[in-house]
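Only one protein chain is missing; all other protein chains are in place.
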Amino acid sequence: MSAVATLQKSSLTAGRLPRWTPWAVGAGALAVSAGIMSLIGFNLPGWIVIAWLLFVPSMFVAARTVEGHQAGVDRFWTVLVCSAFVLALLPLVSVIVTLLVNGLPGLLDPGFLASTMQYATSQTDQAAAAGEGPVYGGILHALVGSVLVTLAATVISVPIGLFTSIYLVEYSQDGWLSRAITFFVDVMTGIPSIVAGLFGAALLFSLVDPQDSLMGFTAAVALSVLMIPVVVRSTVEMLRVVPNELREASYALGVRKWRTIVQVVIPTAISGIASGVTLAIARVIGETAPILVTAGVAVRLNTNLFNDWMMTLPVFIFRQLQNPTSPTAVGPSIERAWGAALVLVLLVMALNLAARLIARAFAPKQTGR
Amino acid sequence: MSKSIEAIDLDVYYGSFLAVEGVNIRIEPRTVTAFIGPSGCGKTTFLRTMNRMHEVLPNATVKGQLLLDAEDIYASGVDPVRVRSKVGMVFQRPNPFPTMSIRDNVLAGFRLNGIRMGKAQADEITERSLKGANLWNEVKDRLDKPGSGLSGGQQQRLCIARTIAVQPEVILMDEPCSALDPISTLAVEDLIGELKEHYTIVIVTHNMQQASRVSDKTAFFNIAGTGKPGKLIEFDYTDKIFSNPSVQSTEDYITGRFG
Amino acid sequence: MSKSIEAIDLDVYYGSFLAVEGVNIRIEPRTVTAFIGPSGCGKTTFLRTMNRMHEVLPNATVKGQLLLDAEDIYASGVDPVRVRSKVGMVFQRPNPFPTMSIRDNVLAGFRLNGIRMGKAQADEITERSLKGANLWNEVKDRLDKPGSGLSGGQQQRLCIARTIAVQPEVILMDEPCSALDPISTLAVEDLIGELKEHYTIVIVTHNMQQASRVSDKTAFFNIAGTGKPGKLIEFDYTDKIFSNPSVQSTEDYITGRFG
Amino acid sequence: ADEAPPTTNGGGAAPAPAEQQLSGTLTGGGASSQESAMTAWIQAYSSTQQQVTVQYNPVGSGGGREGFLAGQYSFAGSDSVMDEEELAQSQEICGPEGAFHVPAYISPIAVAFNLPGVDSINMDAETIASVFKGDITTWNDEAIASQNEGTELPDTPITVVHRSDDSGTTENFTEYLSAAAPDVWTYEAGDVWPSEEAAENAQGTSGVVGLASQTEGAITYADASATQELGSVAVKVGEEYVPYSAEAASKAVETAERVGGGAEQDMAVELDRATEEAGTYPVVLVSYHIYCTTYADQETVDLIKSFGEFAVSPEGQQAASDAAGNAPLSSALSEEATAAIESITVQ
């Protein structure tokens, strides 16, 4: 009974903090922090960190004393959850600003998207660095390469990953095979990307003429090794949470299991699956190391995945940063590298958006109970 | 079109837990059979074995025979999907498909099976089924809205519409009216009365009045105690069960003197 | 401990759809009030506004006043959490926490609020609540098993046990017995009778008999047609409503002549 | 959609008029040090041999040699010479004579530092070794100051920056340190910086140069072409301090001893890092092209000869030097290399 008595039984509005409380407490914390800072020497990060460290407990104490323990705890976590979001924005904003500041000049170079590195030479870079000419060279070959290689990797991994998840969730009765698959998928999540690359290179090396083993497809195979576990793990989680009653409703209508999976289970989980696939794509489209050892280093446009070297954007970025076209005038290379990075990010953003739109078209309508 | 159902020494298990034991029952075609009994006695469980939904749960198994017009649906080689397309089911909890509109929910039995039909036919089936489930007037203006935006009772009637749309030969109903208001309940009861001319119907209900109103025969299930298996105690004409049951516990239950 | 509830010109919206319009009602402390009405007329919707569960749905809004002992629960500055801890709710669909054991489900109200208690006290509350919900005998041997392994009726009684465990001042019940067998239903009805000595109880039911058995007063809701808002038609003593309603549609509904 | 740049190659180093037009694809791989030079060669070469595609995969010396031995590349670029095991292995694909090395890219390694206002500092090998060992920690340390009278040295602490990746530059630099200052630098030469002396480090030439440029007081070693923004150390050879220069670097290679032991035409050299000869700059990186003495088909032989000879020709060397800022081969070396490549035959 005493436990019951400790439940809040006071009046409904008694002891509610006014709406502006967080702002007031925040302002107070900033002021106190500024005071502390002025004693030990002002700096911006320190100011904010100390203010935050003051804000969290003050909010908690304020809410706790006025609104009660329960509300105090709730406020505390609200502050933490919101802080997590803001905290994550910091690196994001920093990276994006870095990208924009460094990448826009490259992106705005004439022909940056429409030309390759075939005719960009050390001399043209030196001239450009000396202000005597435009920056030649572009990323067309790398852009096309990235798209093709990633597409190939997606075409390999998504069906395998999706079907494996279906097997794990819908078919396997937790037998040894499903355990083995789960186990190995887990292990695959931690393969260093370069090892995946080495594996892909070794595999194709032994399957085709070594002279021809460096090609876009080899890179796609290596990327698939990285992509599959991400697809499987995220899809499995999404399929698992589809309510069984929907499956049963479908079975009860005399619908075959595979149709139930395709038309009931997957559409219900599509938003999560799309998220997972996009995540997997985003991961591999930004990979450098495995491509370095599988696709060679092309400077011209190649649209054939099965023949000749290919360039991708991350490799392009890496090479331009690490081995500038002109060692004596690195400016143009750095400009191209950041420009390419910006393009890559825009590309992934576009993919992401597309995936969301597709998912939304199928997703369960968000209404009510 | 209608089929008889016969269970012979049927035991139903969840893993190693025997939930229902030794059921012997013969349900005639074109009759309505009501299952009554206290909570947890295995009505739902037994009902689900009748269209092989039971085995959808992990580790759920069945022993014995269940004959659908003399064909054992648990014989090896029987395709459970075929069974289910002949034996439809309405669940205790309404479960419309959240990704589908109301119309598509009604047509789910066709759509999900990849059966194409003209718009006219689709509209006709939709209307007939929704009218059959007494839902048409309420939703006819929002057939393209998601089915999950309906009230509980509306959702349940939508599920009934979905089931009768595919015109199965046997319809199993697990407390179909527990979420319905009296009017819808009445409509569903009327519907059952009509459907019985062509179909075999089995209905689980907690409502004695309902059982006595709609059913030709009634089966009373009981359970001796927690952890014990549920058993079929008595199965007879509904009049007989409600007026003059031959087993004492049936009478206790019906008259509310139970427990 | 018990509180009165009074709605003044209450309109309830889903987005721009007016689901319930202009409700004026005064529910006295220590009474049982039954809400009846056809499906979709807004009983659940109105019930959910009484503990501010309505606003949990996206875009759901309320206009007007709802007074809990003269305090408007929709006044600015009111903490919905506090409202809900005074006004408990049992849902139409049983919804035990699947990840908690039966015991933890019963104690969820305390555990959630971070209230610690000794084992003895916890056991006492568990037993009392489960007995109150007529579930004790069935689950006393498996209190540490997950709550999701129970039958539908058992789950619903578990939810009732969970709600009464925290002893709120008002208990809202949305068709609490629709998934229950007669015995459990009887037990819950008995329970309502007992609880009413201390609490204010509002119950939505489709079952006229139940309404007349348990309630002191009955509110009849109705809806003019699809897309129209539901309205409170009549609110009076249950005897009066069932014997001599003052509105024609109430009589039609009660006698089943409706529609 | 490629924009043609104003000139296809700079510096007026027009390639030799081709005697015959060839066609085909030639694939090489290896050291990244010669990548810029290789790009220049390929570009200049393809302006005369338009039907030939030459591609080079800058996977690193080790990767290049491995790919070459596995038949993946027709030639390799390498900062270090093959060891005996590799030479033996090369006989499998190259015939009984195996493979041979031709020096193609010579570049001084600058010992570069970041001290605003100071362009050049004199140091002897011991001092350099002590600095990189961390024994000398400030720029105005007596050991440095005594060799640099007249230069204003600040008391900035020295930050050593070395390569984090396995690298030919590191191998050449540590070889110099252990040969010229064996008492101070007691580690064996190798392409990994000795972990006992780990300091700040970064990946790749541009990595260390970038880091050194950011960090005042930093000292590093890197391909001289990349260090122009930084000051550089004049290294004591004999009695004088020699700043890096193309001539001094190529002289070091010219006077170096041949390794010998391999194929007849092998030009692998063993640099004398401790040389006292005036006008040589011993901290130099030699990057080779590795070819087979014999190839399986005539087409490859023609392509190899045509491209390989162009790379070591005076025109090719000039093109590379314009692009990469390295030291061209001396004319004697160039001629010898041409002859060596000319001797390649079909199996």
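By letter and in written order, the chains are A, B, C and D; residue numbering begins at 1 in each of them.
As a convention for this text, a contact is a pair of C-beta atoms (placed from the backbone, for glycine too) under 8 Å apart; a residue touches a chain by one contact, two chains touch by 3 or more.
Here is the rule we use: contacts and distances are computed from a predicted model.
Undergrad: The chain that is not shown, which UniProt protein name from "Stage 0 sporulation protein KC", "Phosphate transport system permease protein", "Pimeloyl-CoA dehydrogenase small subunit" or "Heme exporter protein B" does it carry?
TA: The correct option from "Stage 0 sporulation protein KC", "Phosphate transport system permease protein", "Pimeloyl-CoA dehydrogenase small subunit" or "Heme exporter protein B" is "Phosphate transport system permease protein", the UniProt name of the unshown chain.
Undergrad: Report, in label order, the displayed chains that the undisplayed chain touches.
TA: Looking at the complete complex, the unshown chain comes into contact with A, B, C, D.
Undergrad: Check the options C:A122, C:C159, C:L180 or C:L195 and report the residue that touches the missing chain.
TA: Answering carefully, the residue with contact to the hidden chain is C:C159.
Undergrad: Which candidate, D:S36, D:N114, D:S167 or D:S250, sits in contact with the chain we can't see?
TA: D:S167
Undergrad: In the complete complex, which positions of subunit D touch the hidden chain?
TA: Given the touch definition above, subunit D has residues 32, 59-63, 65-66, 85-86, 159, 164-168, 190-192, 195-196, 198-203, 207, 211, 214-215 touching the missing chain.
Undergrad: Residue-wise, where is subunit C in contact with the chain that is not depicted?
TA: Residues in contact with the chain left out: 51, 53, 56, 58-59, 81-82, 84-86, 88-89, 91, 93, 95-101, 108-109, 111-114, 145-146, 148, 159, 162-163, 166, 168, 259.
Undergrad: Footprint of the hidden chain on subunit A, which residues?
TA: Contacting residues on subunit A, toward the hidden partner: 7-8, 43, 45, 70-71, 73-74, 77-78, 80-85, 87-89, 91-92, 94-96, 98-99, 159-164, 166-168, 170-172, 177-178, 180-196, 198-199, 202-203, 224-225, 228-230, 232-234, 236-238, 240-245, 254, 256-259, 261, 271-272, 275-276, 278-279, 282-283, 285-289, 293, 313-314, 317-318, 321, 337, 341, 344-345, 348-349, 352-353, 356, 368-369.
Heads up, the rule we're going with is that only the chains that are shown with their structure count from here on.
Undergrad: Given the two chain pairs A-C and A-B, which is bridged by the higher number of C-beta pairs in contact?
TA: Pair with more contacting C-beta pairs, A-C versus A-B: A-B.
Undergrad: Whole-Å distance, subunit B centre to subunit C centre, using C-alpha means?
TA: 28
Undergrad: Could you grab the centroid distance between subunit A and subunit B? Build each centroid from C-alpha atoms only and quote it in angstrom.
TA: One centre to the other, that is 47 Å.
Undergrad: Residues of subunit B touching 2+ other chains?
TA: Touching at least two other chains: 93, 152.
Undergrad: At which residue positions does subunit A touch at least two other chains?
TA: As it turns out, subunit A has residues touching two or more other chains at 368-369.
Undergrad: Per the contact definition, I'd like the list of subunit C residues that touch subunit A in the complex.
TA: Touching subunit A: residues 14, 57-58, 68, 71, 73, 75, 77-79, 81-83, 85-86, 109-110, 113-115, 117, 121, 125, 166-167, 169 of subunit C.
Undergrad: Could you please specify the touching residues of subunit C with respect to subunit B in the complex?
TA: On the subunit C side, the touching residues are 37-40, 44, 92-93, 137-139, 141-142, 150-154, 157, 175, 178-186, 206-208, 225-227, 253, 256, 258-259.
Undergrad: In the complex formed with subunit C, which residues of subunit A make contact?
TA: Interface residues on subunit A, with respect to subunit C: 2-4, 6-13, 16, 18, 67, 69-71, 73-74, 366, 368-369.
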